[in-house]
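Here the complex is missing a single protein chain, while all its other protein chains stay put.
Our next item is chain A:
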Amino acid sequence: MQFSSSLLENAVNEFARFPGIGKKTALRMVLHLLKQDESITENFSETIARMRRDIKFCQRCNNVSDADICSICANSLRNQSLICVVENLRDVIAIENTQQFSGTYHILGGVISPLDGIGPDQLQIESLVQRIQKEQTEELIFALSPNIQGDTTIYYIQKKIKDFNCRITTIARGIAFGGDLEYADELTLGRSLQNRMPVDKYISH
């Protein structure tokens, strides 16, 4: 791409660093900013810079936060003895959107996968173990992706905390709600049959 201004070119290159953004889209964004008032761009870049500069990670659950402790951990209305273990921030947002969970979280930052060079040391596992010990947590809910690496991580953490007096559960795996049985894949359907649920428990929800 040929540009008449190196200032423009630099800006386009910066935008093109984002995942999923190519040069053409980057150019569109930059031209959009050019069309608008100068103050809008200033506000925009200041917001971004402040976000990066001032953001903190919650000392308790590793969630992004404005303060040392995030708003979820600081909320006294939430059940503090219930921890939901997730991979990343996006999972927190997804679970929060269900409005079905009122405990706290613990963000691991990934799952154990030696193949990708991720061992237990690179994750927030030690901090989780210490947290459970310190806080006398009653229940730990694993909400990790249902694959082999997710399972490895669950077993690993379970082994670390098996001596604590803490209930360990995992989110259900099975047929998607509102789905059609005939379109469910065989693996999922087979598992759902194996781990079937008593109806009285099912109805009470």
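What we mean here is this: a residue touches a chain if its C-beta (ideal position, glycine included) is under 8 Å from a C-beta of that chain, and two chains touch if they have at least 3 such contacts; residues count from 1.
Here is the rule we go by: contacts and distances are computed from a predicted model.
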Query: Absent chain per UniProt: "ABC transporter permease", "C-type cytochrome", "DNA replication and repair protein RecF" or "Biotin carboxyl carrier protein of acetyl-CoA carboxylase"?
result: "DNA replication and repair protein RecF"
Message: I'm checking contacts with the chain that's been left out. Which of A:120, A:146 or A:174 qualifies?
response: A:120
Field: Of A:37, A:186 or A:200, the one touching the omitted chain in the full complex
entry: A:186
Task: Have a look at A:78, A:131 or A:160 and name the one touching the chain we're not showing.
output: A:160
Field: Chain not shown: contacting residue from A:1, A:67, A:148 or A:171
entry: A:148
Message: Considering the whole complex, not just the chains shown, which residues of chain A touch the missing one?
response: 112-115, 117, 119-121, 148-149, 151-152, 155-156, 159-160, 186-187, 190
